[in-house]
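Since the structure comes first, as structure tokens, the remarks are kept for the end.
Note that one protein chain is taken out, while the other chains of the complex remain in position.
Chains here go by letter, A and B, matching the order in which they are written, and residues are numbered from 1 within each.
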Amino acid sequence: MGIGVDVVDLERFAGVVEKTPAIVDRLFTKAEQTSAAGHQLPLMSLAGRFAVKEAVAKALGAPAGMEFHDCEVSNGGAPQVTITGTVAQVADELGVTHWHVSISHDGPVAIAYVIAEQR
Amino acid sequence: MGIGVDVVDLERFAGVVEKTPAIVDRLFTKAEQTSAAGHQLPLMSLAGRFAVKEAVAKALGAPAGMEFHDCEVSNGGAPQVTITGTVAQVADELGVTHWHVSISHDGPVAIAYVIAEQR
Partner (left out) sequence: MGIGVDVVDLERFAGVVEKTPAIVDRLFTKAEQTSAAGHQLPLMSLAGRFAVKEAVAKALGAPAGMEFHDCEVSNGGAPQVTITGTVAQVADELGVTHWHVSISHDGPVAIAYVIAEQR
């Protein structure tokens, strides 16, 4: 079992996106950039999804070579992660079979925490 | 097993309570509004208890219809939750039997995180 927490300062995150808009496509798949209803997600929601990706990486021991697109965050009700490629490979090596994910944002920060479980 | 995290911006929470004082009774039972020693809890402690309620809801999948009074937060040493009514019903359906709760507040935020466990 592994755990991960990540906090993202919303103001800093907004500043990075404003200076380097292309980073959004590097961090998030097209599907991740839109809500279940098809709307463009607000920045604070993207910050929450970024926090999930970072927390997943920490829960896996943060090995080099994992790609952001290989951990896709969706939110049909409760947040979920779908892992592929580089991330799925690490998870398989560690025997991780289930992910628990929670996100929150308010005031200055977005926070995610995850538990990687072996069953 | 389910997990939940919630962060509450203390300034925003204080603003809501100042504008709508009646919200305190809607969110918290009388017992929750006082310390073990019988004193009125400071706002930051209420914010922490509110964060626990939100985190519990997330850990249960955040179904509609759960009432705030049905998840009562106490703190005799370590924080605990007592669930009843709408919240107990969802927990029973999911087979949740144990709750682990932790709260922290400092600077701008209060944070709670919970794990709902099935034994």
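Methods note: a residue touches a chain if its C-beta (ideal position, glycine included) is under 8 Å from a C-beta of that chain, and two chains touch if they have at least 3 such contacts.
This structure is a prediction, so every number in the text was calculated from the model and none was measured.
Novice: Which residue numbers on chain A touch the omitted chain?
Specialist: Contact residues on chain A toward the absent chain are 1-12, 54-55, 58-59, 61-62, 108-109, 111, 113, 115.
Novice: Over the whole complex, note the residues of chain B touching the chain we left out.
Specialist: Touch with the absent chain occurs at residues 77-78, 100-113, 115, 117.
We take it that only the chains that are shown with their structure count from here on.
Novice: Can you work out the whole-Å distance between the CA centroids of chain A and chain B?
Specialist: About 25 Å, centre to centre.
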